[in-house]
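Since the structure comes first, as structure tokens, the remarks are kept for the end.
One chain of protein is taken out of this complex; the other chains stay put.
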Amino acid sequence: MIRVGIIGASGYAGAELIRYLLAHPEAKITYLASDSLKGKPLSEAYPSFLGRDLPVCEKYDSHNAIDKADIIFQAQGNGVGMRVAPHLLAKGRKVIDIPADFRLKDPEQYTQFYGAVNTAPELVAEAVYGVSELHPEQIASARLIANPGCYATGAILALAPLMNGAVELDSVIIDSKSGVSGAGRSKVDVPGLFCEVNEGLKAYGVANHRHTPEIEQELSSLTGQSVQVNFTPHLIPMNRGILTTAYANVRSLASTADLLALYREFYAGRPFVQVLDEGRQPNTKNVFGSNFCHIGGVIDPRTNRAIITCAIDNMGKGAAGQAVQNMNLMCGLDETVGLMNGAVYP
Amino acid sequence: MIRVGIIGASGYAGAELIRYLLAHPEAKITYLASDSLKGKPLSEAYPSFLGRDLPVCEKYDSHNAIDKADIIFQAQGNGVGMRVAPHLLAKGRKVIDIPADFRLKDPEQYTQFYGAVNTAPELVAEAVYGVSELHPEQIASARLIANPGCYATGAILALAPLMNGAVELDSVIIDSKSGVSGAGRSKVDVPGLFCEVNEGLKAYGVANHRHTPEIEQELSSLTGQSVQVNFTPHLIPMNRGILTTAYANVRSLASTADLLALYREFYAGRPFVQVLDEGRQPNTKNVFGSNFCHIGGVIDPRTNRAIITCAIDNMGKGAAGQAVQNMNLMCGLDETVGLMNGAVYP
Amino acid sequence: MIRVGIIGASGYAGAELIRYLLAHPEAKITYLASDSLKGKPLSEAYPSFLGRDLPVCEKYDSHNAIDKADIIFQAQGNGVGMRVAPHLLAKGRKVIDIPADFRLKDPEQYTQFYGAVNTAPELVAEAVYGVSELHPEQIASARLIANPGCYATGAILALAPLMNGAVELDSVIIDSKSGVSGAGRSKVDVPGLFCEVNEGLKAYGVANHRHTPEIEQELSSLTGQSVQVNFTPHLIPMNRGILTTAYANVRSLASTADLLALYREFYAGRPFVQVLDEGRQPNTKNVFGSNFCHIGGVIDPRTNRAIITCAIDNMGKGAAGQAVQNMNLMCGLDETVGLMNGAVYP
Partner (left out) sequence: MIRVGIIGASGYAGAELIRYLLAHPEAKITYLASDSLKGKPLSEAYPSFLGRDLPVCEKYDSHNAIDKADIIFQAQGNGVGMRVAPHLLAKGRKVIDIPADFRLKDPEQYTQFYGAVNTAPELVAEAVYGVSELHPEQIASARLIANPGCYATGAILALAPLMNGAVELDSVIIDSKSGVSGAGRSKVDVPGLFCEVNEGLKAYGVANHRHTPEIEQELSSLTGQSVQVNFTPHLIPMNRGILTTAYANVRSLASTADLLALYREFYAGRPFVQVLDEGRQPNTKNVFGSNFCHIGGVIDPRTNRAIITCAIDNMGKGAAGQAVQNMNLMCGLDETVGLMNGAVYP
């Protein structure tokens, strides 16, 4: 039984991790750290956990974390993980970091997009960027995972199969639409109020969102060339789900059938990525609450452009689900253990 | 391993049953019947099941059902179960009926509220009305369960502890609010359209809803006297959840603390019913996607009235979750097996 | 042309007032006060007003208000109006106060429910409680209106026709359901976040909500006897609308037809209150964005109880719409001027 600790238990990502881990037959949650909930049960903040067997939340203490857990999920805000992880790793603990601390290999990009200096550059260099489907062997042997951003996960899964020369690299446009849980529970402001979000729809972070460098870094790594994209996130009045609509001018694909065949081959044997039949489009609703990813594709012969659509749950495959999938890989388990519970529909 | 069959797999209740049963370690779905999906995988209608291991749907045939399954969930529309169940029971199969065919002991009430004659009166007499928390022993030894209506489950769990003389029986008012999945997927009409439901709120079935006799039958059975209530259902623009707000004039309870103590004692040892602390109110969100039931209570000393609030997921404790809980009891398993996956929040 | 000033322009009630007044042919907005927006156009906070002709917001100054406006709407938080109104009234200005400062005639109740001493008791005594349909003559001759609370408006309109002896006064139960805009834009907390409200439903303020004394004061005044009620508000995942479901044991009404006849007679000639035909139930959606009120009623002959349902827009008839209706009455205009724009549907 894997002993699991979670730092930042009171955020949405932390709570979702706990939901997944409670259903995991090989893991046991042995340590929960939360400054705001110290000395209290998690159900104080999340009554959805009433009646479940969980340790009381503690103020974070590295000795306790190291003592009680074999693997630790860092689910706090940006900037904490880079201070905490070195101590955990030094004592042989494995670490999966949910925020952005270890994602960007270029320290200048980190400073530019996060407004702070990254104080653990050697760990950034070591960390494996954890899109589970793309780097399973590296993840399996890693001690530190940079869990990808939610938008980045959707965009990378949507585009990875095309990074073999199938499209013009300078033509990639990523138009993403997300439910609002991605903003987290600690960001409490007027634009986050129900009345302001409901029956509304807007773009934000146009041409400067933080997930842009993450997407470009991974696509560039896949293709071996520098890739620059346009990435536009939008807020949708729903709790969960990201739909990524990606556009690229094709070079070598003749039809929708060819496109989908490429995707099927690329994701063969990866149970969480489902490539839909021609004529079908993914709906975020079909992956709500799950770790699945549904992908659809069309080639428009008039414009010679591929339109890829990709649905994930931003809290599942986009955060906690993928983190648990990575834990499975790191612990030598089948990647699906504890993660096959399907979407809650409707 | 219990071999499970489901008739009516393509409705919301059927799909929800399948979601629960796929997560059940002691059950295997061996038979799916659906006229509309015959010869097709369930994922044709519910892409949320893509990548899951399920039998192809068949047109219903009693021989196949009897051959392939030990226990059968009937999840079709009203009026089918009374024709199907006799054959299944005759061959030693256990049956859990989700619609209303076996709920009302009085055949005249059935005719009045469902507009048809009940053709299996002896099975109606035999069937156990399956609020799991109230009749666990009877359920355990039953071969036919009438699974309670969603509104009825919420109302009965909210009021059962008061049926010991604590309140004036002629003062009971039940004001229920439900998400719209209770209407099912086969009822397709203008009032069910997104645009008509969203940003709207209304009562319906005022003073004549079908769940009224079911509630009264059970409360009367619990108290040994004839109980008549006012039950008013309302439609809420959300998918899942029922909040029951019940009012009754108290006779023997002096304070909110006394009220909650009564509830805690009544539901002691029943893991799915959580009685909240004084000052807390249940939110349907905290039981979304789960089989849990959260109950809050207040005594208003000015009016000497108890106000009980009770949250369930109409698809979970109000339908499929309770059906699986009843299956567990009927099969000698712990009632929680496969059902402890918590609410999806947020 | 009536010169109108609004204090507290940046809240939801203020913005809604401005929306109504911009469509009013006899009124011109000449003064907008908002501390948070001083020196800025209102469209800074509400881009929905882009392209509309409005004065720039100012920091509140009584001289400017008195100089620029004939009638002033006070739409700030509780406790401000009692300090501001005396100066405005002293200079002959008419005042409509949207918060609760002048609603409760009993100063002890104000202290109990609002946690502060009311410093303008003589104005409280003078103020007319402005349910437009009940006191049109008093409103017409008033210089200070206490605009009723949103829940209180719905409850009072639902019950007023029964206060003539038709029901048992100690049997009144009011179960109200509201969209969340009633919480306002300045209350920014975790429970107000989209993700926390969406797909959720809960009661709050059970047996102690602030609108209870307001409802009881008005019902008592109508009936001439002390009335105590149970009032339970609920939060519904929608922006606008209150549905009030009221229950009372009837004394003198024999049928639903009698009940509805009573309501039709009571509200004859009041254009904003529409009594629905037997068998119809009001939907808040049908009054969304408007000053209308729809009422339905049923007598349950089994329990001898009346069930009244009443739909308003909490921002319209429940706040800004009724305030403008009161302004019309105070200014000698037809009460419908500028208010007949119908609900936005769907």
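Which chain is which? They are A, B and C, in the order written, and residues in each are numbered from 1.
Here, contacts are C-beta pairs under 8 Å (C-beta built on N, C-alpha and C of every residue); 3 or more make two chains touch, one makes a residue touch a chain.
Keep in mind that this is a model prediction, so the values were computed, not measured.
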(request) In the full assembly, spell out which visible chains the left-out chain is touching. (result) A, B, C
(request) With the full complex in mind, choose from B:Ala69, B:Met82, B:Met238 or B:Val287 the residue touching the hidden chain. (result) B:Met238
(message) For a quick check of understanding: of C:Gly5, C:Pro213 or C:Gly289, which residue touches the chain that isn't displayed?
(response) C:Gly289
(request) Over the whole complex, note the residues of chain B touching the chain we left out. (result) 12, 180-181, 185, 188-190, 192-199, 237-239
(message) What does the interface between chain C and the hidden chain look like in terms of residue numbers?
(response) 12, 15, 19, 22-23, 46-52, 181, 185, 199, 239-240, 271-272, 274, 276, 280, 282-283, 285-290, 292, 294, 340-346
(message) Under the stated touch rule, tell me which residues of chain A contact the chain that is not displayed.
(response) 170, 173, 175, 177, 179, 195-196, 198-204, 206-207, 228-230, 232, 234, 236-241, 243, 245, 247, 281-286, 288, 296, 298-300, 302-303, 305, 307, 309, 311, 346
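Heads up, the rule we're going with is that only the chains that are shown with their structure count from here on.
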(message) From the mean C-alpha coordinate of chain B to that of chain C, what's the distance rounded to whole Å?
(response) 38
(message) How many angstrom lie between the centres of chain A and chain B, each centre taken as the mean Cα position?
(response) 36
(request) Pull out every residue in chain A that's touching 2 or more other chains. (result) 12, 181, 185, 199, 239
